[in-house]
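Below is one structure; the comments refer to it alone.
Omission of a single protein chain aside, the complex is shown with its protein chains in their original locations.
In order of appearance the chains are A and B, and numbering begins at 1 in each one.
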Amino acid sequence: MRFTFDGRPLQGEPGDTLAAALLRNGVRVVGRGVESGRPRGVFSAGPEEPNALVRVGADPMLAATTVELYDGLEAWSLSGKGRVDLGAADDRRCDKGYLHCDVLVVGGGPAGLAAAAAARGARVILLDDQPRLGGDLLNSRVLLDGAPALDWVDSLDLSGVRVLTRTTAVGYHDHGYVVAVERRARGERLWHIRARRVVLATGAHERSLAFPGNDRPGVMLASAARAYVNRYGVLPGRRAVVFACADSGYEAAGDLRAAGVEIAAIVDPRPEGLTADALAGQVVTGTTAGPDGVLTGVRVGERHIEADLLAVAGGWNPAVHLFSQSQGRVRFDEASQAFVPHVSAQAERSAGACRGLYGTREAIADGHAAGREAAGSAARELRVPECDERPPRPPAALWLVDGDGDEPAFADLHRDVTVADLARATGTGMRSVEHVKRYTTAGTGADQGKTSGAVVVGVMSALLGTTPGQVGTTTFRPPYTPVSFATLAGRDRGALSDPVRTTAMHASHVAAGAVFEDVGQWKRPRYFPLDGEPMEAAVQRECRAARTSVAAMDASTLGKIDVRGADAGVFLDRIYTNMYSTLAVGACRYGLMCRADGMVFDDGTTTRLADDHYLMTTTTGNAAAVLDWLEEWRQTEWPRLDVSLTSVTDHWATVVVAGPKARRVIAAVAPGALGLPFMRYAETDVLGVPGRVFRISFSGELAYEVNVPWPYGRALWEAVLGLGAVPYGTEAMHVLRAEKGFAIVGQETDGTVTPHDLGMSWIVSPRKPDFVGRRSHARPDTARDGRKRLVGLLADDPATPIEEGAQLVRGGPGAPMLGHVTSGYASAALGRTFALAMVRDVVPGDRLTAVSGTAAHGVTVVEPVLYDPDNARRDGDPLEEDAPALLGGLPARESPAAAFAGRFAAASGPSARLRELPFEPMWEVRGADPGVGLRLGPSWWLVAGDAVPGPGWVDVSGQRTILELSGPAADDVLITGCPVDLHPDVFPGHAQTFLGKTSVILERRTSGVYRIHVRSSFTSYLAEWLLDAILAL
Amino acid sequence: MTHPGFLWRNPDPRPSYDVVVVGGGGHGLATAYYLARNHGLTNVAVLEKGWLAGGNMARNTTIIRSNYLWDESAAIYEHSLKLWEGLSEDLDYDLQFSQRGVLNLAHNLGDVREGRRRVNANRLNGVDAEWLDADEVRKFCPIVNVSDRARYPVLGATLQRRGGIAKHDHVAWALARKADAYGVDLIQGCEVTGFEITGNRVTGVRTSRGPIAAGKVALASAGHTSVLAERAGLRLPLQSHPLQALVSELLEPVLDCVVMSNAVHVYVSQAHKGELVMGAGIDAYNSYGQRGGFHVIEAQMAAALELFPLFSRVRVLRTWAGIVDVSPDASPIIGATPVDGLYVNAGWGTGGFKATPGSGWVYADTIANGRPHPLAEPFALERFTTGALIDEHGAAAVAH
Partner (left out) sequence: MLLLDCPHCGPRDENEFHYGGQAGVPYPQAPAELSDQEWAAYVFLRDNPKGWFRERWFHTHGCRTWFTVERHTVTHEIRKAP
């Protein structure tokens, strides 16, 4: 395998890590210290690497010890900081996944393998970060039952266990939630695993200690040196000194010698060596280096021993990171001189080396016990093999060797923190390891303290004359190893980063060249420019059409809530500031609702469809919040009221037809509504389809809100435009309403405005005993005079725009701000600019200055209704003789997913098929069990198909689209975005939950065949999401 | 940089102090410092149950700005920013205060209106502020994605050039060092377990290290304020929530300003040492657990990549959470309590770091003089009864 390092062409072997390949090529210096600039070499053979941090391709910084070599890899050395490639595009396809299990085993070494094998009768997932299972057995020459240990690994029965290799558990969160990263060539996958029980078999990290010159290239963990010779067949040096504070040093020495490395000395600080040739009772006191900074020798007191490799076995630190993240408590174990798991906080058990059991046989036995315990009655027996290891002696309690010269002794190699730095920190008065960490940055480097944490604590305890147990550890924080931003984002990128909600007419708007604005997740046409027309001209043209002839707007995004029940009127009386129980059937009324603090929350028109039946409309942005708010009051405060709430926002497509000549259009599309008086509604055919028409106006002109079920929305829209209505967008809608002085919630209001402040005391019923927020209006500050109120403004120069957000002062800058401009427009109808504002202490006729940026303009305060204050225009023109005739023929129905049919077919294959199911009538049923359909809640059903609707069933035929996903890979598609457990023993047949970033009803018809019911406005998003998921398989 | 060789003594508590400050975080240390510096009160103890500045002071994303909407907020945060501008000198410590500019991006027309409104209010309040259109945003911060094909395109931004970042630990240690030098006792590992209240006056505190008498007691306990207030028999309009943040690995310089986005919930800067420091919105539920849900981090990184696609391969090194005390109007509560001699300074929510010196200054003044500092007066507890709230939700949704 060819690769380059700093441009040098080199050759490695399949299976090499980049670090192994660099050592194979004799590359000793792979980077430089971030502060010191000192040369650094490979130090470890795993994710704890603090030195060999390199840029690989477009990756700013990776540990060379974790990068699997591939042909053509390009890497560059760094000085401890990554470099972002400003020109690189990231073509990886990262993804996510959701898994559930009875037993999650983290770590595929001897303990984890034994645990998984013992637990395999249950639902088990086994994670391991290496390309193949074995853990430390991959690096060792230990024999099990007299045979190579990997034979034992291969002989294990793991059938039924979901094994994820190259997968690192990075976070262990509350409620058995483990997050893991699977490395795949095409991009990583972030797994979210919900486990009933977790077995942690995460092993241990060997540690170094602080001695002078301990950072030179050639100084390496003994276990790493052993891994390079045993696993990769790479000699990390020719002549080695082993610093054996723990017996693992002798094991490394033996393996190095067997591989052909000369062992110049074994230095063991303990009184007795394990072998006769060891320099017992002695320590490494320094190192020497050549001009390139690479190790040339090791000092042991007065002796200088020539060596190009110093293998340090400082003892072992159990990898308690995940254990600690799960809120488990650790304790310091004097015998092993390490922090070990003490008290679990979750359904968790550590096994093997991660709880301080370092023997292979002990680890297997412990893993076996842990697996059996976790699986309970599903456990399997496993014979624990014999092993040729000797039990290790306790390590030396040695953290620090003082030097006699200037040579620094490093505690943290990545952050270049020395013993002198630590001494300086404790010298300031700092006693907490957390302070010392922050003062020195020790433990905050790329390895997050994996190689430095224990050394820092040990050195601190020596400096302060206490014990490591008393110093304690810093907190172990997720992620265990670094995770790229893109991995965390998964497929939630670009167009899929947040659902785009579209209306039934969206394709028509796009074809017309509409300019859209984002309102919440919706795309709404802001204006419809003709060729090359600037916005202001387009808006003026659209307004003129509404004021002088007829114009049409897509109002489908407004929230629509079906309110039913004997107490529906009482319920609305309590929610709105005005009365609804007295509203006549067939009448519409505009209402405001407040939060408990008395501030305006939302507004809209609510119509009484029948005695016990209302339809509420809400603002576009607040629709979901209002429905949640109503449910909160209904369920938690007034559970005895007979009232039910059903969103029908996506069922209806709404076209506003506005303008003095609106009747021309209505005559042709909904003649049954022609006779409607103002603020009345009719249930009538629209283009021959049962629809609803409301005569309400947000522009002051004759206007109708025409509603048809979603599938007919586009046909209605195009019919209305075909009849000569000029399409207008939100901007013209804003101008038209502002000319009439109508406030917009969220524009005139900002959470600090009451209905009274809006000049709408008329809408606050004095007859009702209470409504939500009423009491707050009587608080001293809310009831006082001199609050800001809604006014109109006219600029001195009628051509000068008054900018939204301008602040209003009396006189010039320096005077107190009295309020601000909430809306400002150029008005075709008024022939001038105008504005709405919230201002205090003013009366009509007052002169103010509107300050915006560096501009200041004189304005005059006027009443907010500037156009047609007497509402003379509300009834429009009478229907002309030549009005178009009723359009004949049923309109085409178009499903929200219609445009995707071809792409669905193209994406379908043997593993996964996607299609839209034919239309079916649907109802939502609340209250008593209809005996058919899908139960969605305690008293909530969805009925589809050939049912005879009962009383109170809400027609939602247009509300949802049904997509069918099938095939052997259907589950694989769904688990990339569906958090519920789809296992046949657990999944109840259907569920309301998330798929990607939208809510769905997920229904399993048979094995591998799912129906996905999605709200119509989210269909386009979900279709794109599913296509992307199938592509990502 | 080099730190001073000595920071603080580690004294044992004395039996009695004129003022006991409960909480050795940024605000508590600043309060003690200004009590000594401005009011000559040095018989003061700061009691910290853990280690100094180990709560939110150690966990925040260090953003400093003063471009708040309402007059009352702008006044106190601008007072704070002016103090920041002289703080390194005043404390004789390099605080790495860097006025690199804070961008607040607008992604929809509502954001644009709100941003312009705030800029205009700021300017009239003497707070530097500018409105940038999308092209100006790109010029100021070339790596921000201003493509109109983004899911939520950048439509513009507010810019406060005097805003920026500082090194939070240095700030805490600098305040601690000066307070210690004035004779203030900084007592770590000392938890306040109760209050001595005689009549309606506080006379001391009970602690894990024994009782301590006090002329006045000043709470500066952030997320734990409710717990302490309850021990004094008080209920405060505060809720404690986790707020998460994260850092990337060390990077060579790539981002030289602070970028915040309300609509897509992310804020980011690059610290002096090179790591990207990022935060998101709060976790929904009440918690003292100093940890939050990982889905919040995932959503935050997805949002970050929409703004900075070139960070796609940058890696998250460490995540953590603090406990923020959130008030109903996202503004702090500063001043006297119904118990004589007991003061509260809390509710800074997600935005306390930037206020550190200003908060300490006005709180010290309020305590020393037994009446509210004029800048603190609007933030008294009574506002929740009268309804005179200072609703900064618009500005505080990501008010860091």
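The rule is simple: a residue touches a chain if its C-beta (ideal position, glycine included) is under 8 Å from a C-beta of that chain, and two chains touch if they have at least 3 such contacts.
Since the structure is predicted, the reported quantities are computational estimates derived from the model, not experimental observations.
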From A:786, A:938 or A:984, the answer for touching the chain not displayed is A:938
Filtering A:177, A:904 or A:953 for touch with the omitted chain leaves A:177
Of A:262, A:632 or A:929, the residue touching the omitted chain is A:632
The one residue from B:122, B:262, B:287 or B:319 touching the chain left out of view is B:287
Checked against the full complex, the residue among A:192, A:205 or A:789 that touches the missing chain is A:192
Residue positions on chain A contacting the omitted chain are 173-177, 192, 194, 327, 345, 596-597, 628, 631-632, 635-637, 769-770, 774-776, 778-780, 936-938, 940, 979-980, 988, 991-994, 999
Note that chain B touches the chain not displayed via residues 224, 226-227, 230, 235-240, 284-289, 293-295, 328, 384-386
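Note that only the chains that are shown with their structure count from here on.
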For the pair chain A and chain B, the C-alpha centroid-to-centroid distance in angstrom is 25
Within their complex, chain A touches chain B through residues 34, 58-61, 80-86, 88, 90, 92, 171, 173-174, 177, 179, 190, 192, 424, 427-432, 434-435, 438-439, 441, 444-446, 448, 475, 477-479, 482-486, 488-490, 492-495, 497-498, 500, 517-519, 597-598, 746-747, 750-752, 776, 779-782, 803-807, 809, 813, 816-817, 820, 822, 851-853
Within their complex, chain B touches chain A through residues 3-10, 50-52, 54, 58, 71, 107-110, 112-121, 123-125, 131, 143, 150-152, 169, 173, 188, 248-252, 254, 273-274, 289, 291, 293-294, 297-299, 301-306, 309-320, 328, 383, 385-389, 391, 393-394
